[in-house]
Every structure is written in C-alpha cells, then in structure tokens.
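A single protein chain has been omitted from the complex, and every remaining protein chain is retained in its original position.
Order of writing sets the labels: A and B. Residues in every chain begin at 1.
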Amino acid sequence: MDTAPQNNIINEVTNKEYEYGFVTDIETDFVPKGLNEDIVRLISRKKEEPEWLLDFRLKAFRHWLTLKQPNWGHLHLPQIDYQDIIYYAAPKKRSEKQSLDEVDPELLATFDKLGISLDEQKRLSGVAVDAVMDSTSVKTTFQDTLSKHGIIFMSFSEAVKNHPDLVRKHLGTVVPYTDNFFAALNSAVFSDGSFCYIPKGVRCPLELSTYFRINAANTGQFERTLIVAEEGAYVSYMEGCTAPQRDENQLHAAIVEIIAETDAEVKYSTVQNWYPGDKNGKGGVYNLVTKRGLCRGDRSKISWTQVETGSAITWKYPGCILKGDHSVGEFYSVAVTNNYQEADTGTKMIHLGKNTRSTIISKGISSGHSQNSYRGLVRVAPNAINARNYSQCDSLLLGDQCGAHTWPYVQCGNESSILEHEATTSKISEDQLFYCQQRGIPTEKAIGLIVNGYAKDVLNKLPMEFAVEAQKLLSITLEGSVG
Amino acid sequence: MKDNDNNSGIVQQQLLDFYKSNEAAICADDTPKVRVLRNNALQRFQDFGFPNAKMENWRNSKIINALHGNFRMPALDEKHSEAKPFSCELCDMDTEIIMLVNGVFSGETSLKKYDNGMVIGSTRTAMKARPDLFDRYFGTTMPAETNGFYDVNTALWHDGYFVYVPKNVAAERPVQVIKLIDNESNPFVQTRNLIILEDNASLQLIDCDDSFNQQSSLINAFTEIVIGDNASLDKYKLQNINDNTSLLNSNSIRQFGNSRFRSNTISFNGGMIRNNIHVALDAEGAEAQVYGLYLMDKHQHIDNYLKVNHKVPNCTSFEKFKGILDDEASAVFNGHVYVAPGAQKTNAQQNNSNIILTPKAKIDAKPFLEIYADDVKCAHGTSTGQLDQEAMFYMQQRGISKANARMLLMYAFAAEISNHIAIPAMQERIDDMIKRRLRGELSSCDNCVLRCSHPKEYHFEIDENKL
Partner (left out) sequence: MLLNIKNLHVSIGGKEILKGLNLGVNEGEIHAIMGPNGTGKSTLAAAITGREGYEITEGEIWYKGKNIVGMSPDDRANEGIFLSFQYPVEIPGVSIQNFMRTAINAKREYNGQAPIPTVDFLKMMKEKQAMVEITEKLQNRFVNVGFSGGEKKKNEIFQMAMLEPSLAILDETDSGLDIDALRIVANGVNHLHRPDNAFVVITHYQRLLDYIVPDFVHVMYDGRIVKSGGKNLALELEEKGYEWIKESNL
C-alpha cells in the first residue's frame, strides 16, 4: 500500500515546533559548575539550611560517590559528565517573595506564557500553584485559603525553615538516599520543590499543583516533593513541567515522596512535557526520576496518573509500597514517544499488607524512531495474603521504525493472592482510519482521535484541569505520525 | 551471593583443569570445525565463567546454586552395565530407542542407519562417521546470547544423541531418547545432542530425563535443532529426576521457511531444573509452538527461559507454560519474544499461568515483549492464583468431594498443556502421570513407583467432557 502521503504527514508533524521552547531572559544566580562536597555545602548555605539537612546531603553525596550510573533500562543513556553541570541556578530575587507585586514581572510573564497564571484573581477554578523555576520556587498561590484548613503547601525551602520537624520526620523515609544513583544525587544537591501537608481528617478543598520550569542553560534540575496525608486526609496533586529548546541535553533528577496514613488518599497526576529534543534527537531533557508512595496506614490509597510526552529520555517508575492492610495502589500511564525519544517507564507495586490491591493500566504509544518500554514490578510478599493485582499494558505502534516493549516482573510469594497481567501490541488499523476519513476527518485528526480514544482509560483519571491539556498534547505529539 | 560466585569460580577452574588433562581424549574425534568451536568456547568460558544471579536472565534462578564445587568429572570411557533394572514410564511404546547413561551413548550399535536414510545414535560416532553432514549443521544454531553453561558444553562435550532425517523423509516411528543418570557421586555431565531435519522431513521425538537413584548430579545438556524448509518436528521432553539432581536443559532451534516446531516440556520432578529454549524463526512462514507444564513440590525449583526470535515477516509463535506449585517449591518463568525490525505480520502469543497451593511456594514471572515492527499481533499474559473457588463449590454441591474437586480442577489446568501431545499413546501416559503426580503417587524418589510397571488403581476417573 502507498504510504507516501502519510510519510509527508510525518515530516510535517516532526517539523512542528515545541511550543514551550522559549528562554526567559532573567538575571540568574549560579553556583560554579561541577560537583563536590564544597558545592553541596554551598547549596545548603545559600538556602540557609539547618545542620541536619546539610548532614543528610553530605551522607547522600558520599554514598553517591560509591554508585555507578544505572544502565539496565532499555535506553541509550550516555554516561553523563556530572562535573559539567551547574547544580544550582536561581532567578535573582529582589526580596523575599510574598505578594505577587514583589515577584519579578518577567517571571510572571513566563508562567503566563506557559498558561500558568500566578495571579489568584485570574484563576478560574480552585487550583493552588507552586511555580518552580530552575532551582527555586517563584510563588505559591492560595496559601491563605489553604492555611485556614491547616494545610501546609509551600516550597520545600520554606518548609525547611517554617516546619523543620515535619520535614525532618518524613524526608527520605520513602525514597532513602541509598535507593538508587539518581536518588542519591538528588538527595545531595536538591534545590527546591514543594512540600505539602494535609492534617488529620482534612479534605484539601483545592487541587494542589506544582509547575516546574527549567530555564537556565547547562543546569540540572533537582527538585524534591514531599506530600504527607495524615489520617483520613485527602489531596489531589498535579505536576507539570516544560523546558526551553536547547541543543545540549539537560538533566532532571527529581524525587517525589508520598506518605498516606490510615484512611488517607493521595492522587498524584503528572503531565510531563520537558523538551524532547529536536526531530533528529539532538538535545532534550534526561528525565530520571524516582517517585514513590508509601501507603503506611490501613485502607490508605495512593494513585499515580501520568501523561508522559516530553523528554529525550524518561526513566521513571512511580510506585506504591502497600504496607497498610487493605491499602490500594494505582498506576495509570500514557507514554508517548516520537522522533528519537526513549522512555522506560512503569511502576512498582510492593504488596506487604494483607488484602492489598493494585491496578496498573499502561498505554504506550511509539512513533518515529522512538523506543517505548513499559517496565513494572508487582511483588507480593509471603505475608501479604489475599493481595490482588491487575495489570494491563498495551502498546500502540505508529510506523515501522519504532519499538514498543513490555518488561513485566511478577513475583508472588503466597497462595492466596491473585495476580493478572495482560498486554497487547497493535497498530491503528487501516479500517479505523478509513472509517474516520470517510466521515470527512483528515488522517492527522483521525490519528489524534483514535489515540486519544486508546488512552481514554488513563486520561479519564486526570483532574479536569489537566485532562484537556493532556488530550491536546497527545494529538500534537502524534498528529499524523502513522506509517 | 558471594559464596556462590566463589564456588562457581572453583567449578570453573575444575572444569578447565579437567579439559587440560583430558584434552587429547576429548578432542580425539573432532572435525576441524568442532575443534575451532571448542577452542572459542573454552576461551569465553575461561574469560567469563558461569553466569551469576545478578544477570537479568538468571535472576532468581537457583540453578546457579548447584555450582557447589564438589563435582566429579566422569571418566570419558566410563562403562555402565545395562543389567540395572530400570522401568521407564513410557517403555512399552512403539518407538526407536536411544539410551544415554551419564550423557554417553549406551548400546551396541552406536549409529543406526535406516533404509530411508535416517540415522540415529551417538553424537560422537556421527561426527566420526559423517563428518561432512555433521559439520554442515553442528554449531549453526548457537544463540547470540551465550553463557558459561553453553560455552562449557561446547568446549567439553563428549557425547550425546544424534538424529538425522534426510530430505523428504517422514520418520516412521517416534524416536525415544532415555537419558539416565547413574552414579555413585556427583558427576557433572556435558551432553551434546544434534537433531537435523532436512527439507520436508518430519519427526516425533521423545526425550526423557530420568534418574536411577538419589545421588546428586549436575547435567548440562545442550541440544541443537535444525528444521529445514517445510519440515516438522514434534519434540516432547519429560523430566522426572530425583531431587538431588540439577538439570540444565538447553535447546537451540533454527527454523527455516514454513517449518513447524512443536515442543512440549513436562517437568514432574527435579531438584533444580533450568530449561532454556531459543527459537530462531529464520525464514518466512515458520511456526513454533512451545508448551510447558511443571508440577513441583517440596523444595523443587524450576526455571523456564524462552526466547523466540522473530527475525523475518510472517512467522507465528505460541508459548504457553503452566505450573502448579506445592509445598515450598519455586518457579521462574522468563519469556522473551523479540520481533526484529521489518518482521511484519508477526503473530506472537505468550502466556504463563500458575497455581500456588501453599503459603510458601513462589513464582516469579517475567513475560517480555520486545517489538520493533508495527504490523504485528503480539500479546502476552501471566496470571498467578489459586483454584477457582466458585468451581470448587459448584462441584462440591454436585456431590464431588473437596479432594476430588481439587484434583479435577488441577488436572483440567494441566491437561491444557498435555492435550498438545500429538502421540496418542504418549498423551495417555502423560495424563496418567499427571494424575498420579497430582495425587503425590508419582515421585522419582519413590523407587517403588518408578520401577513398578503396574501403576496403582486410583480412586477418581476424570472425564474431560465434564470439565
């Protein structure tokens, strides 16, 4: 069959500009390039941190020195020169950020351009935003509303100053710095991020959101998010991210830790749209992230939803440790790769408590020359009786130059648990395309439509605010890229 | 982990020393090609040794623990008396029998030639008698991803079985290979087998691993299989060995255009078993059906590793492995379907299901799909669970005892694999063995059962139509 017209569409689409590739011209405070104990100390000093936190960083750094960059992913992650990276960059501030008037207008404009208004008046619905540019938090909105409920939502650095005991109690308890190479690196040099605490019995009235933006060149982004939901608390949290278009690769190594106590529920949604590199695979962000939630209390629930469209390389496995009895873990993922992007993403569901349940729905979509892997571990400990897992991991291939891979690891250690894993691989059928075309829908739009339909189960899990954005993103990333 | 690594180092050295002092005898009959392959493999083995448990393909496999370092290298001219009583579970079937004792051909005529051109017998004799034929096929199936076990086998092999079915010949009767381990102490056996089906040939082959006694041993068997255009091979593997035996059973299959390979690996007993099956679908229209069943109990461990390589378009592969794990048994399923760029219209289905009967049994399943072509139909699934409680109750409500209901369900689960056996007499036997195994009556450690040619009556009859 003649595929020439479709190839033209591929060309058209791959030439499409990354919408968020602009650079903000703002005066930035850097630390010197490279990584050693002095840099770690300098970062800690700049952030006026207490001694215990510096200790934590130094321990992490020393441990990191003993580790090697992992290479087990189905990725072509080059050996990164860790001495060629700037570990701290922050927009120079005029004063302590408090009111909107005091935030640099250039920064506000940047976030406006990204569609993230920091002006509370301008925001339509109830979403509180913590905006992070490079290494620091720019502004956190709706703090007053939240504090009425006893909810703490602020940048990580502020939390260290204002709520040191809370941070100290939970930091590193879900992702210890010994967890892996990038977790150790982050623990040594993390700059900022968000901290969120929902007290006992409180249902957070707003969607909480952090927006991450890499701006400065040659700079790594190492943010750290910590969410604690006390007994009976509920919060829905969203994370978005973009980066400028640059020829060199940029490193992003973040950590997210979530703790859910008895009867607490945390929903964590991500729309990841870091700069993916150009159509020849030049540039782009290395997105090497450790995200994990601990369902510590009985009947607690942690749910991860992710839409991954950006980054040159994605390496992330948001997981749940289901420690409490009857606790629930969920993972819903859509990962789209185009051009020369590579994604190795999935989840880890560790069943420790009794009667724990987990659900995994993963939809991978590969096109261009990209490689897209689902990698997921489901482990049921011998004492985790009556555990249940259902995993469904589907791949859709658009074109014959890309790859779609499924690497599930299912480990069952007792007789009362039921684990099921299913996966299929398919392409968009000619019949579906023709049917749409016959109704007057052009090929590009038809593919967007079919792909969005394919990813429906996952997109439905996103909060409204994100869902629309995510659908648009899917169509843009893939428009017409069928072979 | 460290200890094992050290031990495997000791075993490695032991094997290298054995080679050095027996080189002349080992290589005595080598063709130039075989000699080169030996040297290359030996070099790799010297450099890399055995795999370790940190390697992805060997993670959680206990076979590595079998490398404990007290092996005896069997003398190359070891002779075995055939007077020992052994009654094979499948002994009175209408088959051509090849007998190997400790990996060495045992019998009077070491190479049997048939009127239709078919040849069966000892690998070593075949190499001597038909060097041209031998060289044309030997070593041509080796998978790219080699490991210490393959290397040491290629370097040190002494004998094994050889089957050759020439062009356009359909073997009249199934070939049955009985491999016995009979030893006073802990041998490490390297068996090398070669099965050749030329274009349009067909063969059914039964390959059984049995043991005489309770002595421990480590068997490292490697079977190369070449299946020519339009040829068809049914290969049945039966494993019923004692709990002190460790068995590494590797198969490397190369399939040509429109060929068919059907394999059924049934593991009843064995201390530690690792089955490696590499299938290379090298030409269009080839089809591979790889089935397996494992029924493990006590501390038994089984590890099935399967790699199906769809190199070209329009090939089909089905993999289905099922297991029932009792007591403290553990199993690993490691399936890997690879679809190469351009291998369009591939149809690959992979499935692994397990029933765990006790709180201490374990399963570790890794069904991998690696796909580089878009117009393919690929799916895999794995499930782990227990017997269907609703079905149990349903049967009990109809008056069937809990024990029998349980047995019926387990049998139904297992029969899905044994149903794929195309030799009716054998299928009957295997079904019978499954029933006895599930009732705990078939055991390699129970000499009485193994040597008894009159299986006991059992209390339940299974009518498959009612399942």
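Please note the rule applied: a contact is a pair of C-beta atoms (placed from the backbone, for glycine too) under 8 Å apart; a residue touches a chain by one contact, two chains touch by 3 or more.
Only a predicted model underlies this, so the values are computations on that prediction, with no experimental measurement involved.
*Asks:* Considering the whole complex, which of A:Pro32, A:Pro78, A:Gly201 or A:Gly453 touches the chain not shown?
*Replies:* Per the contact definition at the top, the residue touching the missing chain is A:Gly453.
*Asks:* Can you say which of A:Trp52, A:Trp72 or A:Phe434 touches the chain missing from this structure?
*Replies:* Going through A:Trp52, A:Trp72 or A:Phe434 one by one, A:Phe434 is the residue touching the chain not shown.
*Asks:* Touching residues of chain A against the unshown chain: what are they?
*Replies:* 1-2, 5, 429-432, 434-443, 445-446, 449-450, 452-457
Please note the rule applied: only the chains that are shown with their structure count from here on.
*Asks:* Quick one: which bits of chain B touch chain A in the complex? Just the residue numbers, please.
*Replies:* Result: residues 56, 60, 341-342, 344, 354, 356-386 of chain B touch chain A.
*Asks:* Which of the residues in chain A end up touching chain B in this complex?
*Replies:* Contacts found on chain A: 72, 74, 382, 385, 395, 397-427, 483.
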